[in-house]
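Missing here: one protein chain of the complex. Every other protein chain is in place.
Up next, subunit A:
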Amino acid sequence: MSQLSELFDFGPFFDNFDLILEGFWATVRLSAASAVLSLVIGTVLVSFRVSPVPVLRAVGAAYVNVLRNTPLTLVLLMCALGLNDTLALKFSDDPGTTYYWWAVTGLSAYTGAFVCEALRSGINTVPLGQAEAARSIGLTFFQSLRMIILPQAFRAVIAPLGSILIAMIKNTTVAAAASYAETATVMKDLLDLPTFNSGAIPLFIGVAIGFMLLTLPTGFFFGWLAKRMAVAR
């Protein structure tokens, strides 16, 4: 009986609630910046991938294939240990700041490849006639991409983009590898404390619920947005 109550002892979780909240705040900061940056990277990449210039298409394809097929841990380690520590390419002299931005960069670079591919499938849903009409009124390739094709492609893939962002939010836990202290780092530190000898499962449950509080609304929001923004044909 005592073992069972120990198993579900939420005491340590609430004792360290401040630390855990701090961890989640770091997760939110990382997620928000990476969400924006990965959408930007994905949009730029997809315009490379559908561009009439062969060199740009090749660059886009190479980028996507490398980043999409490399484990995120490696990407983040490369950023933090390789670029920041070894090559001393630092965003700032403050270690917290520079690791934060390297984590944002690495996560966005990785997620951007997935955003690019989602957008590319969105572009395939836009009828060819839309691009022809855009060209026939004198829009250049990039104008028609920006004003006609991408807005419709985005609307077609809002729901899958939501899934990519949810995956990205959960992937922030890997940023621990890039020396950025977020929720998973806090959790691991707590587990490593010599005084922490019970309540590991409650800690996992608490952190899982915390992530759901971030990701479930994201999913609902994107689902709602997808319906609202759908293009009627």
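FYI, a residue touches a chain if its C-beta (ideal position, glycine included) is under 8 Å from a C-beta of that chain, and two chains touch if they have at least 3 such contacts; residues count from 1.
Just so it is clear, contacts and distances are computed from a predicted model.
Which choice in "Succinate dehydrogenase subunit C", "ATP-binding cassette domain-containing protein", "ATP synthase epsilon chain" or "ABC-type polar-amino-acid transporter" gives the name that UniProt lists for the one chain left out?
Per the UniProt record, that chain is "ABC-type polar-amino-acid transporter".
Among A:134, A:165, A:184 or A:203, which one touches the chain that has been omitted from the display?
A:134
Out of A:21, A:89, A:147 or A:216, which is the one that touches the chain we can't see?
The missing chain is touched by A:147.
One chain isn't shown here. Among A:32, A:167 or A:231, which residue touches it?
Among A:32, A:167 or A:231, only A:231 touches the chain that is not shown.
Across the whole complex, list the residues on subunit A that are touched by the chain not included here.
That gives, for subunit A, the contact residues 52, 127, 129-130, 132-140, 143, 147-148, 151-152, 155, 231-233.
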